[in-house]
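Every protein chain of the complex appears in place save one, which is left out.
Chain naming follows the written order as A, B and C, and within any one chain the residues start at number 1.
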Amino acid sequence: MSEYSSDEMMSVAAARALSGGQRCFVGIGLPSTAANVARRTHAPDLVLIYESGTLGSKPDRLPASIGDGILAETADAVISVPEVFNYWLQPGRIDVGFLGAAQLDKFGNINTTVIGDDYADPKVRLPGAGGAPEIAANCHEVYVVVRQTRRSFVDKVDFVTSFGHGTGHGERQRLGLRGAGPTLVITDLGVFRPDPDSHELVLTGVHPGVTVEQVREATGWELTVADELSTTPAPTSDELAVLRALKEASQ
Amino acid sequence: MSEYSSDEMMSVAAARALSGGQRCFVGIGLPSTAANVARRTHAPDLVLIYESGTLGSKPDRLPASIGDGILAETADAVISVPEVFNYWLQPGRIDVGFLGAAQLDKFGNINTTVIGDDYADPKVRLPGAGGAPEIAANCHEVYVVVRQTRRSFVDKVDFVTSFGHGTGHGERQRLGLRGAGPTLVITDLGVFRPDPDSHELVLTGVHPGVTVEQVREATGWELTVADELSTTPAPTSDELAVLRALKEASQ
Amino acid sequence: MAEIVSLPGAVAELVRDGDVVALEGFTHLIPVAAGHEIIRQRRRELTLVRMTPDIVYDQLIGAGCARKLIFSWGGNPGVGSLHRFRDAVQHGWPVPLEIEEHSHAGMANRYVAGASGLPFAVLRGYVGTDLPNVTDTIKPITCPFTGETLTAVPALNPDVTIIHAQRADRAGNVQLWGLVGVQKEAVLAARRSLVTVEEVVDELAPVPGGIVLPSWAVDRVAEVPGGAHPSYAQGYSERDNAYYAAWDTISRDRDEFERWVEEVRHERVQL
Partner (left out) sequence: MAEIVSLPGAVAELVRDGDVVALEGFTHLIPVAAGHEIIRQRRRELTLVRMTPDIVYDQLIGAGCARKLIFSWGGNPGVGSLHRFRDAVQHGWPVPLEIEEHSHAGMANRYVAGASGLPFAVLRGYVGTDLPNVTDTIKPITCPFTGETLTAVPALNPDVTIIHAQRADRAGNVQLWGLVGVQKEAVLAARRSLVTVEEVVDELAPVPGGIVLPSWAVDRVAEVPGGAHPSYAQGYSERDNAYYAAWDTISRDRDEFERWVEEVRHERVQL
């Protein structure tokens, strides 16, 4: 077993969550890294869909952006941006939406818009929504991958850019949203899943060497821990090799 | 001057109505013949648009249908059927809609749906609307080319498939239709234009050898004749040669 | 992922009595062989959907497969009328045919809405025409920003869409080019889909103007060379204009038509 960083553990854990044949709508950054590792390891049939308009991209390096030319050159089909949203995402053809977040709250709501209470005068202006609101709404389920700190993992997001479970307790269904929303959150510390009733995120696994106390300290709400807490298997040398090769190829 | 048929006179007269650089949405049959003659004679820059999804087709023979392969092979761009209607026709990008008709009435309304008063039990079931209702609505103006008889040239169409001037007197504008509607009707006998106020079709020209009385007999309403009645110049030998070559090439 | 199967197998599996079925193709790439297989398998009570019902729909209607037609232009292109269609509408032969009639723009947008997972589409259409008086799937809608009134039509979501394409690869990815019509939308709008192709190849070389339907957006693919005859498949075949003209004669007469149907029913299936 090699040495590895917590970021590498997170990427590998996220990659493992994807399985072959799934259609995955890939956000840029951490989600793209994880999805590409999955396709290069246990899930070669994983279908990668990017909002720049590519269906079935098979990049041999990490794309530098969602509009990287390699995504188009290796795709089964290149389509317009309106088409990717209207014909492919909106009707529920995508199994998994794979998203990052600047802020994530205990009900899986995502903020990538502003930090601070005042939208008009924000503490920090973030990039905004991009494709995320409709990815979160229309994919069968959503996986979120995010580095966990008390600032990113909050009780309530300052701004709901992408709706997760709202205030929980079935609010998605009441709003008529057809996808299941965030069913899995993977951080550099562990793994979270929504409670089936309350839809609050519950710690269901920790990465090797991480304590529940560490997770609690990096969580901005009173953390619930699952009765059966798993420990993520450490990255295999194969997984690490693929991850590092992908990252190196994209320098 | 060669001998020519009244159909040939009609096609040539219709062709002359088009001018170079115009974007023309071409219905199949008589309109397509005329538009292709125009492109091969005085209007080489005429842009032909077919509802099968071709922009700028340059066929060297008459297409057998609006989906003839030659239309795609010679086009500047081939697009989907939804796109041709939504992005090109609907926003008013087309100068002239060139239509045929089974029945046409004195206000330029077109029927290609049913003959007879009872839609549910028609005397004759016609093909239906096709692209015509929106061609008639959204082109800057509409030219109609039709063989004229008392059965085809009626006081009031049995069914309004494509709206011309309705009951006249500015009804188009009141309905919010943006194109000018039928501004020219060419038959095998003569040429008609709507009166600027009433919008009733008025005979403004006759083809060589045709009398006003003949036109009146083939018109199903009390015909108004323009004060200045022109006589269409007979087809030139060049026009006839092009028309016949196109027709021959499509056998 | 699309499975590559035989045409009879695919029709037997996908097309059920009473289904809403779209066989799309705008003059080019019409899935005629699949239509004949539906006749052969004696499907009944179908609601047939197509922008431009032509010969193959005349055949399906004459063979008694349909109880309803949703369409925007029905004719034998370049020749004239559809006599079986007329006979069904005007005389209820062999069974009455209900019709739901739209314009091309309306039908195209109904497929777009269906492909987009929306319940309706908006267009500038039908204004002043008699179509809204006879078709109840045309309604006004008001723009919430400008107050302008436009026209709404409901989504089309066929139970099955069948199209014909030039090629598929062995994984079931489908490629078509030339006039692509409304086929992508019709497939994406459907609950189930079948694509007949001229050939199955190892790899889909990119073609200018070509579109690809990924394998995971299609249910079944069947290799049916010439499956669009008498229409054409660009790069593979020419339109058989004589057949269109000949159909006019066959279809004018019920007896002659019935002989034709018997022939189709007894065609050896070689797939």
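Note that a residue touches a chain if its C-beta (ideal position, glycine included) is under 8 Å from a C-beta of that chain, and two chains touch if they have at least 3 such contacts.
What you are looking at is a predicted structure, and each value in this text was computed from that prediction instead of being measured.
**Student:** Could you tell me which displayed chains border the chain that was left out of the figure?
**Tutor:** A, B, C
**Student:** Can you tell me which of A:S65, A:T211 or A:T231 touches the chain that was removed from the display?
**Tutor:** A:S65
**Student:** Pick from A:S6, A:S19 or A:Q90: which residue touches the chain that isn't shown?
**Tutor:** Going through A:S6, A:S19 or A:Q90 one by one, A:Q90 is the residue touching the chain not shown.
**Student:** Which positions on chain B touch the chain that was left off?
**Tutor:** Residues of chain B in contact with the hidden chain: 21, 23, 47, 55-56, 76-77, 86-87, 90-93, 138.
**Student:** With the missing chain put back, which residues of chain A would touch it? List them for me.
**Tutor:** Touch set of chain A with respect to the missing chain: 28, 51-54, 64-69, 71-73, 78, 80-82, 85-86, 89-90, 113, 119, 121-122, 124-134, 137-138, 159-163, 166, 171-172, 175-177.
**Student:** Name every residue on chain C in touch with the hidden partner chain.
**Tutor:** Counting only chain C, the missing chain is touched by 117-124, 137, 139-141, 143-146, 148, 150, 152, 154, 206-210.
The definition used in the following text is that only the chains that are shown with their structure count from here on.
**Student:** Using CA atoms only, can you tell me which chain is the most central one in this structure?
**Tutor:** That would be chain C.
**Student:** Between chain A and chain B, what's the gap in Å when you average each chain's C-alpha atoms?
**Tutor:** About 57 Å, centre to centre.
**Student:** Taking the mean of the CA coordinates per chain, how far is chain B from chain C in Å?
**Tutor:** Here chain B and chain C have centroids separated by 28 Å.
**Student:** Indicate the residues of chain B shared as contacts by at least two other chains.
**Tutor:** As it turns out, chain B has no residue touching two or more other chains.
**Student:** Which positions in chain C touch two or more other chains at once?
**Tutor:** Those would be 112, 184-185.
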